[in-house]
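Only one protein chain is missing from this complex, and each of the others stays in its spot.
Moving on to subunit A:
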Amino acid sequence: MGRKPFLPEYWLARWQTCLNNGRGSGEGARGVPLSGHVGFDSMPDQLVNKSVNHGFCFNILCVGETGLGKSTLMDTLFNTKFEGEPTQHNQPGVQLKSNTYELQESNVRLKLTVVNTVGFGDQINKEDSYKSIVEFIDTQFEAYLQEELKIKRTLHSYHDTRIHACLYFIAPTGHSLKSLDLVTMKKLDSKVNIIPIIAKSDAISKSELTKFKIKITSELVSNGVQIYQFPTDDETVAEINSTMNGHLPFAVVGSTEEVKIGNKMVRARQYPWGTVQVENENHCDFVKLREMLIRVNMEDLREQTHTRHYELYRRCKLEEMGFKDTDPDSKPFSLQETYEAKRNEFMGELQKKEEEMRQMFVQRVKEKEAELKEAEKELHEKFDRLKKLHQDEKKKLEDKKKSLDDELNGFKQKKTAAELLQAQTQQAGSSATLKKDKERKK
């Protein structure tokens, strides 16, 4: 809506009456001067107080190969020792590990979530490396979208997990971006605010660094990668932001160890040939990064995430599900209820599938059971048959045995009869011979 320029009241009243002849309600707004102190200049304070009571949340995603000093940089940025040991290099895929911390400085409470990519760049085949990252970011958007579409929602107490800033760690090769870097950044640039940084930059000399930075920026531009630009529309910070935009990507060094320089203890990395001071702007861009990320643009990062990246996700997601902005005469809230309906439909489908699978399982079990029963029955039959066979055999054998016994008995009888006869004959014979002998003698 066009705001009318500030005019003296007199002109304004005349002009307004001409405009609103007969009409009471004004469409646009007119500027009126105040004749005293009203007091609404306290509104920013009221707003700030409310936010302080509520607390802030900020979510950073660190993407980079293992060993580039991501965790150390986080520790250095926020001046604390976040937990965790260094990760191994043998991860099978890229995982995202998220930790949330509550920090407090003076009266400001910050819920900081640091998400690390574990195993990024370690695989032999890195084609799918970016996928888990994109999925993670989308999941956070989805969670927020779900909450926003709920009927009973609690948006103001919702813990926002959407990623506000993505620090992309570039390995300090000194030459150019790796193709993995380009591909990943291209996939992420429409989903999150990317701030590329050169990690472990104490490995590069100053002259190499300038060439490296130029090469990186030109590669990003030629590949159409949109990195986060610090905003230059607010005069208070336009100057510093535009200067810093020229220093991207920041060459950082992280360290949580302290070294005594002069009479102060500073965070630094000590080498035999010298000490790299983290907070020395001549040594590295750490201070610039901290300034831009935290002290100047934290709120803008959050706002961009919500108004640009999240809106884009939301638009795409809803269009994907088949919604269009309704014309005036179509049903309102078809968005809401159809989204719910579609979701229910999807859930219903899932459930149906589950049912189907269960049915199939039950069916299979029944079949198998029937089969087994069949087999069992067969076995029983076989057993019975065999038993019968066995019994028959047995009977036969017994019969045979009986007949044999009978024969044997018969034979025995015959034998005894024969023996008796023989004995008798022998006796008769001997008596007969005796008789014969007697007769001879006479």
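Here is the rule we go by: contacts are C-beta pairs under 8 Å (C-beta built on N, C-alpha and C of every residue); 3 or more make two chains touch, one makes a residue touch a chain; residues count from 1.
As a working rule, contacts and distances are computed from a predicted model.
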Hidden chain of the complex, named as in its UniProt record, picked from "V-type proton ATPase subunit F", "Histone RNA hairpin-binding protein", "Trafficking protein particle complex subunit BET3" or "Septin 9b": "Septin 9b"
Given A:Gln46, A:Thr173 or A:Thr243, the one touching the chain that is not displayed: A:Gln46
Touching residues (missing chain, whole complex) on subunit A: 1, 3-4, 6, 9, 13, 16-17, 20-22, 24-53, 56, 77-83, 93-108, 110-111, 113, 128, 131-132, 135-136, 139-140, 142-143, 151-153, 155-156, 159, 161, 234, 236-237, 290-291, 294-300, 303, 307, 311, 314-315, 318-319, 323-325, 328-333, 335-337, 340
